[in-house]
Each structure stands twice: as C-alpha cells, then as structure tokens.
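Apart from one protein chain that is not included, each protein chain of the complex appears where it belongs.
Order of writing sets the labels: A and B. Residues in every chain begin at 1.
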Amino acid sequence: MDDLALRLAIGDLNAAYADCIDDDRLEDWPDFFVENCRYLITDRQSHEAGLRHGIIYGASKGMLTDRVMAMRKANIFEPHRYRHILGPPQIGRVADGIAEARTNFLAVRIMHNGDSQLFATGRYLDKVAIAEPLRFVERLVILDSRKVDTLLVLPL
Amino acid sequence: MDDLALRLAIGDLNAAYADCIDDDRLEDWPDFFVENCRYLITDRQSHEAGLRHGIIYGASKGMLTDRVMAMRKANIFEPHRYRHILGPPQIGRVADGIAEARTNFLAVRIMHNGDSQLFATGRYLDKVAIAEPLRFVERLVILDSRKVDTLLVLPL
Partner (left out) sequence: MDDLALRLAIGDLNAAYADCIDDDRLEDWPDFFVENCRYLITDRQSHEAGLRHGIIYGASKGMLTDRVMAMRKANIFEPHRYRHILGPPQIGRVADGIAEARTNFLAVRIMHNGDSQLFATGRYLDKVAIAEPLRFVERLVILDSRKVDTLLVLPL
C-alpha cells in the first residue's frame, strides 16, 4: 500500500470507527480491533508519566465485547451520544505490517434532552495492522484534561 | 472521475459551501444546488422516524433564493456568523452521475458582541451531481440535538 493509499485508508478507518460510536452501534465497536489488542483511555499527564492503566481499558477484543454487553445490561447511565470531529491522521513509522498514526479529536456530548457540550479533546495514538480490512492493534485515547466526567461510559 | 479525485472534489465543495455561509455571502448559497434540489435541516430523531419536514426546507433552488431574500429583508434577528469545522467526506454509492456522501460537522456561532458558543453538530447526508462544477442534488442536515435554538435562521 503506498503512502497516499495508507493515509486515506486510515482516515476512512477513523471515520468508520467514529460513526460506529456516534450512531450507537456499539456492538460493532470491538470489530475495529484485532483479537490481541490494547485499548486505553487515559489522560495526557498519566500517559506522559508512563502509567499504563486508564479510565477504560481493554487488553483483548473479548474484553471490549464484555464491556459493551455490561454497558447495555446495566444501562444505569443517562442516555447520550457523541459526535466526533476528527482531524486528518498523521502517519508515523510503518514496519512489520503495522502503521503508527495519530489523530486529534474533539467529542461533543449530546444528552437525551438535547443539551450539547464540548465533552473531550485529545489525541488518538494508534497502531494499525495493515491488512484488509484495517484493524487497530492498539488505540490509546489520550485525553487533554484530567478532569474526566463521571459519565464516561461510552468508548471514545 | 476516479475515487481520489471525487473525494477531493467533494471535500472542496464542502469547504466552499461552508466558507460561503461563514463569510456571509448568502446570496451565493443557492448556487451550490441544482435547480431541482432538496435542502432540509432536521434532527436525528425526526430523520430516523422518516419525517420529511424540517426546520428549514427548500424543494428547489428558487425556494432557497427566496429564503435568502426574506432573511435579508426581514433582518429582525440578532446578527451572527457561523464557523463550520468539517470532517473529511465519506463517499458512498456512486451511480447515474450522482455520488452519495456524508460529512460530520460542527458549527460555532459567533454573536455580534463577540460571544462564541458551540451551536450545532451533526451530519450532512448529500447527493452530489458529478458534473463540472459539482452541485448538490440533495443536502440533508441532520442535527444531533432536537433542541434547536430559535435563532436558527442562517443555513447550515
């Protein structure tokens, strides 16, 4: 895959991933990851300090599926949606069938009553397996702010 | 037109459309549509329920022109501008000279006194006539929130 094709493909992956969440098709969300994946939502300062834990964490596709099921069952949170606005992906090192990429994002949260607010900004730090279809080996969601709403239940 | 060219051209169309509105050149806005067009601002829930009406509706280029003229004449609203931030377009089905596309957007509203606020987020669902220059056959503006400000007078 040449440079441009990779850039476009990762941009499309990012867009499809965001749509999946924003459209509340969360059952499809784990399919964006390989079996042996790592998904982590953390904040910039924890990330820079080298901390490996996070607010939401998954070390396999199965854990992500479990999380979605728990979320659907418990359902104690106030219904809401996100709208992701993504910048273009910046492609980093490509080696051994894995491409590194990072992408800035902003997420607006829309509550059931229609109230909208700026919810989170940050950066995706990704490792993408270059195969058809593209899948995340790792997606680190680095939030800009440590002040994380207690309502962070949906993936970002 | 190949895939990449189409993607770039629709991205350019989106950008020019947003600039036209954000720069208050509303008289040029109808020119982004073919004569026999459909323009609709609605919200996600109404759209999913299959409702065909909306907050702002135009079934021809002439109706869009009329709307702009009325807006300029009446002019009873408090002056304000938008700033659109657009994601990349996702191209869907292309057939019979029409390309389907969807694009996420965020609009900030800047009031005359300088106050800025997150005004709307949502998705454009478009049908674009593939001819030079590109024009919208249909642009559905699907707002994420039902809570629509009474000040929605400018197109989005």
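Observations, loosely collected:
As a working rule, a contact is a pair of C-beta atoms (placed from the backbone, for glycine too) under 8 Å apart; a residue touches a chain by one contact, two chains touch by 3 or more.
Small disclaimer: the values here were computed from a predicted structure and weren't measured.
Annotation: of A:Gly62, A:Pro88 or A:Pro133, A:Pro88 touches the absent chain (contact as defined above). The chain omitted from view is touched by exactly one of A:Pro30, A:Gly54, A:Gly122 or A:Pro155, namely A:Gly122. Of the listed positions B:Val34, B:Val108, B:Ile130 or B:Val153, the one in contact with the omitted chain in the full complex is B:Val108. Hidden from this view is one chain, which touches chain B at 4, 8, 11-12, 15-16, 18-19, 22, 81, 83-86, 88, 106, 108, 110, 113-118. One chain of the complex is left out; on chain A, the residues touching it are 4, 7, 85, 87-88, 90, 104-106, 118, 120-122, 144-147.
The criterion applied here is as follows: only the chains that are shown with their structure count from here on.
Averaged C-alpha coordinates put the centre of chain A at 28 Å from the centre of chain B.
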